[in-house]
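Let me begin by handing over the structure; questions about it come next.
Missing here is one protein chain; the remaining ones are kept as they sit in the complex.
Each chain gets a letter, A and B, in the order it is written, and its residues are counted from 1.
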Amino acid sequence: MEPIEIGIYVSAAMLVLVILGMRVAFAAGLAGFVGLVWLRWNGFDYDPDRFWKAVEISTKIAGLTPHSKVSAQVLSLIPVFIMIGYLAYYAKLTTALFEACKRWIAWVPGGLAVSTVFATAGFAAVSGASVATAAVFARIAIPEMLKIGYNKQFAAGVVAAGGTLASLIPPSAILVIYAIIVEQDVGKLLLAGFIPGMFSAIVYGSMIVGIAMIWKNVGPPVSGFTWKERFESLPPALPIVAVVVIIIFFVYNPFGDAWGTPTEGGAVGAFIIFLMALYRGMRWAQLKDALLDTAKLTVMIFSIIWGVLIYVRFLGFAELPDAFADWITSLDMAPIAILICILLAYAVLGMFMDAIGMLLLTLPVVYPAVMALNGGELVSAADSAFGMSGPMCAIWFGILVVKMAEFCLITPPIGLNCFVVAGVRDDLTVQDVFKGVTPFFLADAVTIALLVAFPGIVLWLPSLAG
Amino acid sequence: AEAMATEWNVSVWGKRRAFTEHVEKIAELVSEKTNGEFTMNVSYGGLSKNRENLDGISIGAFEMAQFCAGYHRDKNRVITVLELPFLGVENLEQEVAVSKAVYAHPAATDEMAQWNAKLLMTSPMPQYNLVGTGEPRDELAEFDGMRVRATGGLGQAFEAVGGVPTSVTATEAFQAMESGVVDTVAFAQHAHLSFGTINEADWWTANLNPGTVNCPVVVNIDAYESLSDAEREALDSSVDEALDHYLANYAELLERWDSVLEEKGVQKVEIAPEVIEEFRAKAATPIRDAWIADMEGQGLPGQELYDLVVKTLEEAKAGGS
């Protein structure tokens, strides 16, 4: 049998296991391990005497992968980013942010909803996880909106959608994971997420203002804050600004040499938030909880990483990614049309799958194909299909798939952010939240179309960084 | 099933570059010589991480692989003799000669046999000169506190004059330099080109010549022994040809080097002989003596290996290479 055939059968079997509910990390690891055995025994012509030899070699290959693959300095970004998010709760940054946004921008039509969007965007700068952001703001922002007569469904939709911003605006665990899987510069990817994240927030904000101007009962403006009150709201939210500035300056300093690596930026940011949390009353008991929670989420993510990398090792021996890339580039379709089909496939897949699992399972095969579609890893902008160099295409595609994955957090049937918001609020059903999030869902579709049509939105900042 | 076609998997990393040309060439040659009966499938990172290539050979995951001694000196103590600073190797031909002599020493073959590996050939590289940003560092005092990407004996050499080896992998070197994690990067010319450090650099030391890194290509012993006589003959006889191809290819690259520097606006820094002498005095002898003592302490013929390198190098220089 040809190695590629084995690659296809094993990949199909893995997807079945995932759909049947096997834990993603272990389904991928098992597929990789069984695939390695099959491939090896196939090479031995299915000689029964050499079956155990095939098992032994495959066991050793699979067994060295978890240690080999997680022992990388760049991966230490993921736990640090996760920890920042947990410490931020104890630093009470969420309420501070919401209060500041309210005092400064709630005077516009639909003001409180707009404030919520920008507060979630701000919180995104200390949180790598979308779901957590949605859960926190469901408790802070929804009651205030309801108090002044907001439509309940709309208020819920604002929070569910705002939560999705956390994965684009750095720090973002998912962007780090993308960078590692495709072996691209983490710093540039994080930088690239910043403008599309803010862009998404602005699209949400403008849409809310528009809606509020057409339907007066959606949400009245909130005014009457004095400048004194406004300035007083800033200091408690200040650490967020510090963290944003630090992480960005560690990756790209417009005035000179960057300060260091993203990991160091994340660590210094975490340290500031940690001091803030201590100041706000965090003690050993809370710290221990935060550390356990951080460890738990870290392990969940890393298990998928090493599991999938065992599968990727098998794919390397089966030469499947090359074959898929050859097939994609041989299609008689415009490259941009193929790219849009790939993004739509992610939209469908994302309705049913967790974002991290989805990206990790598909990227080893899809990413080389997209790069080949553009003309190869080293293609120059002039010779490429999408009008950008290989490394820039890697960044652009990364932002697109992460935005797709975020989009899926608010789409039915299992848009997780909507479930979380409904879970926090006893007076809301999931249907309510899905109804309220519909305009944001449309706004996201527009955002994605714009990011596809105008890659400059994504690529401008990273291209400055050289 | 007899007379089956033999297909070897070969694990290397990065992209195809001057550093992998002998591997590509040997794959081409054995296939030609055996009429396609014996083929090699060269994989750039698909089969293993570079630091686990020796493990992969030991397991039998693939049949041939390339690795660098400095990545993991405890895995390959013997051949680290070739990474000692200031050995005085002047060109790639001499580098081939000393590597060949050490690879043939029983201590080296024994140690590699523990990994089920047989040393096939070296990947000769010129001296690892520095690139850096800002003002050229051309005095020893300027090496104090300098974060330098330099592995193995080279790292120790810079440490001896106050430097701090900070060894990100080759692929991260560019980012590390750009972000200021390291001040300088020691690489061979092909790597300065391939990994983009030359694009970030302001200067390059033309004559510091502190030493180089040793990166052998090895084969799995079982796989090697199960080759047919014709296949083994095809492989063995291709080593010198493959190395000749590598040297010719690298020579072209070196010829281009000055124009590359000019094009990228990189200043060629000539270090004063007395500075180099001072560096050598601080780094060469103490590190060599410490290395020999360490090896002898572990029951390895450190002195003998070092003497072998010195003698072979003298012969090579006398022989005109």
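Keep this in mind: contacts are C-beta pairs under 8 Å (C-beta built on N, C-alpha and C of every residue); 3 or more make two chains touch, one makes a residue touch a chain.
Note that contacts and distances are computed from a predicted model.
Of "Phosphate import ATP-binding protein PstB", "Thiazole synthase", "TRAP transporter small permease protein" or "Response regulator", only "TRAP transporter small permease protein" is the UniProt protein name of the chain excluded from the display.
With respect to the full assembly, the chain omitted from this view is in touch with A, B.
Only one of A:295, A:378 or A:453 touches the absent chain when the whole complex is considered: A:295.
The chain not displayed touches subunit A at residues 17-27, 29-30, 33, 55, 59-64, 66-68, 70-73, 75-76, 79-80, 82-83, 89-90, 92, 94-95, 131-132, 135-136, 138-139, 259-260, 263-264, 266-268, 270-271, 274, 286, 288, 290-296, 298-300, 302-306, 352-354, 356-357, 414, 416, 419-420, 422-424, 430. By the touch criterion stated above, the residues of subunit B touching the omitted chain are 51, 55, 58-59, 70-75, 145, 147, 151, 155, 159, 164-168, 297-298.
Going forward, only the chains that are shown with their structure count from here on.
If you average the CA atoms of subunit A and of subunit B, the two centres end up 39 Å from each other.
Subunit B contributes residues 1, 9, 15, 43, 46-49, 51-52, 55-56, 59-61, 133, 168, 171-172, 175-176, 178-181, 200 to its touches with subunit A in the complex. Of all residues in subunit A, those touching subunit B in their complex are 45, 57, 60-61, 64, 68-69, 73-74, 183, 185, 187, 250-251, 257-261, 313, 316-317, 319, 378, 466.
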